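Excluded from the complex is one protein chain; the other protein chains are retained at their positions.
Coming up: chain A.
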Amino acid sequence: MTLTETRPTKAPRFGRSSRRSATLVVGCVLAGLIALLALVSLVWLPYATDDTSGGRLTGPGGGHLLGTDKLGRDLFTQLMTGSRIAFEAGLGSVAVAAALGITLGVLAAFAQGWLDDTLSAFLDILIAFPTLLLAMLIVAARSATLGSAVLAIGLAQSAVVARLVRVLVKRVLTQDYITAARTSGTSWPRTVLGHVLPNIWPTLVVNLALQFGLAVLAEAGLSYLGLGAPPPNASWGRMLQEAQATFTTAPAGALAPGVLLVLLVIGVNLIADGLRETLDPATRRRRA
């Protein structure tokens, strides 16, 4: 009797929390393995990035785990430097997007009248502006480097982040605890740092995690088009592009970066989902 009574109340709670942690764990394992590749690539690589001594398109085995590409370079080596570039692109873009987006978003939330209209219109235009075109403009102004790609992606994403931050801040500002803080004489800067940002943080972190995944994809797209990191550092996007002509005879060159790209993006999205569950004050309060 007691068993049947406790089961319905306990089972769903157990199920929910274990699913939540499973999402986070799987996401962290996927992204963590690729992060490990990226970290190791900083201190050790199987071959030099410009070592073409292995013979062309050898296929897996024989001293080359995944074989070589059409110039004779080791594929696994390229995969490792590609992981590093993927993380640099993701973290760099998100850093640019967060710094710019949060600043603009908070300003837009406080802006009144014409300034509010102007900022909103500016953000809308920036969101509608194709990232590709932005990247081409930046590459034309600077050069085709990872930095240019990161700048383009980060700029484009900062508009998305800013618009989100604007809405979140506006919502928090109507809350009683903000008025309560203000009635005790707390200044605006202190209110924003002490009460507003912490309260939008859970939603913001989840969004930034999603932006990380999108930035990795965008960088792969840009370097596929030759607008990303220059040789000899292979990024996954350029590996895909270089391997595409020989895909039918030597599929490993395209499959390997493709699979890692998908795994990293899935991993990051799972982390975002897991964070949403654990950080969201609403679910946190419901659990309490």
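Methods note: a residue touches a chain if its C-beta (ideal position, glycine included) is under 8 Å from a C-beta of that chain, and two chains touch if they have at least 3 such contacts; residues count from 1.
Just so we're on the same page, contacts and distances are computed from a predicted model.
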item	value
Chain not displayed: protein name in its UniProt record ("Putative DNA modification/repair radical SAM protein", "Ferredoxin", "ABC transporter domain-containing protein" or "Fe-S cluster assembly ATPase SufC")	"ABC transporter domain-containing protein"
Residue of A:Gly32, A:Gly63 or A:Gly194 in touch with the missing chain, whole complex considered	A:Gly194
Contacting the left-out chain in the complete assembly, out of A:Ser53, A:Gln175 or A:Thr249	A:Gln175
Residue numbers in chain A that touch the chain omitted from display	112, 174-177, 179-188, 194-195, 198-199, 201, 281, 284-285, 288
